[in-house]
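Got a structure for you, questions after.
Only one protein chain is missing; all other protein chains are in place.
And now, chain A:
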């Protein structure tokens, strides 16, 4: 019942969420600008971007892989999807109620951007946002695969998890990187204070939205 369009849409969702995370200053691109300005070299901008991306990628993998393992339980696939969607909604609601930023993030030294990026992504549920999308993609593949052997299914799901994480992080790094380079080269720091919007509420609502979509659209599909 899942057709080509659904799969394509889900992959686009992976890319879109990457762009969404990338352009959000709270996920780190201003730190790349700061690095470049501190050393007066574009190289440090790239290094900072890579560090931020590595941290983000690890956070995505850390969240997605346990779900790949769960997918072994093929007969529970639907329940897993529902549980994941509920989890994402719960986190969104929690972030709506508790608007405080975790203070431990401020303890991470500016030299350890990968660690900071990892912790920031974990704390804000950036990886969790991907889970319903990922599970949706797995469902399409598994359905197409029909009665493939369980072992192959697991490998397949792990592969998809990694691809989802890479594609998402790639989109994140590219979009955040473009803004960082733009600000460093042309736009100037004024863009930082003018173009930074408080996305806390929007972020929490997007978590809820992704969860609700997974429950409704995913279910009907």
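Keep this in mind: a residue touches a chain if its C-beta (ideal position, glycine included) is under 8 Å from a C-beta of that chain, and two chains touch if they have at least 3 such contacts; residues count from 1.
Criterion: contacts and distances are computed from a predicted model.
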Chain left out of the displayed complex - its UniProt protein name, from "Carbon-monoxide dehydrogenase iron sulfur subunit", "Sensor histidine kinase", "Selenium-binding protein 1" or "ABC-2 type transport system permease protein": "Selenium-binding protein 1"
Option touching the unshown chain, where A:31, A:71 or A:84 are the choices: A:31
Interface with the unshown chain - residue positions in chain A: 25-28, 30-31, 33-34, 37-38, 40, 99-103, 105-111, 116, 120, 188-190, 192-194, 196-198, 200
